[in-house]
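First the structure, then my questions, so here it is.
The complex is shown incomplete by one protein chain, all other protein chains being positioned as in the whole.
So, chain A:
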């Protein structure tokens, strides 16, 4: 997935190969990750697709099923991966992920500590941000989830940049070997204030800590603990609002019988106020409106910098 190996980067000449991970795009909210295997097939409501048809085509191609249905094959990116991965825990979505990476000032070469790994949604994006010379050490206290996360990182090709450890960070803190060497620490724990002192030891001077908590009480306790050794403490909430777009054809001709009640729908009669008849019978207009479904809350993001004491 990531462009660590320049021979694998997507370009005009790059074709889908046996063993690649592809994202099958059916429609905007229906996508699936599929490993391309020469002898296997992919089946969905549009029909049956042979993987051998896919091999040799570019990413981004439209491919057809036996029934005439089609899908698109996209090259995986961390954003697409977040939308298709299997949820073992609640995950972070693109709005929070992108803000965290920006605010934690993560650039290539950074060393980042994370706990808990969960389903690896944020971890994959962190790996992208630190590539090619940095590293992400992520910890989860649940052994099975850690193993599944390791498998996912191999599938997506970020396993060289991510190391998953099984440790109870809340109870034991981060391993001593990272003392003073982390550029950033991310905490997604039920009781982050227990892990904050340890995180403080891991960070370099002026390093940044971020804690994600759904509840305000957790945020309050975390901030109290942060005030001892950290500065520049800020708490945010970020949400994304999406818009739908459609084209309306508005009739611009005058209505003779003085304003009929028009049925709701795409065609609407509009009486002209000046009383003049326009030449053009219909004026298409593209309208945008916010989507009806919206996310109300994901969590509070608290950022802080380690005080510089020496």
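Throughout what follows, contacts are C-beta pairs under 8 Å (C-beta built on N, C-alpha and C of every residue); 3 or more make two chains touch, one makes a residue touch a chain; residues count from 1.
We adopt the following convention: contacts and distances are computed from a predicted model.
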Undisplayed chain, where the name is taken from the UniProt record, one of "DNA primase large subunit", "Transcription factor bHLH49", "Nicastrin" or "tRNA (adenine(58)-N(1))-methyltransferase non-catalytic subunit TRM6": "tRNA (adenine(58)-N(1))-methyltransferase non-catalytic subunit TRM6"
Options A:17, A:35 or A:57, residue touching the unrepresented chain: A:57
Touching residues (missing chain, whole complex) on chain A: 2-4, 6, 9-14, 25, 28, 39-41, 43, 46-48, 50, 53, 57-62, 64-70, 72-75, 77-79, 94-95, 97-99, 101-103, 105, 107-111, 125, 128-129, 131-135, 181, 183, 204-206, 216, 219-220, 223-224, 227-229, 231-243, 245, 247, 286-288, 290, 300, 302, 305-310
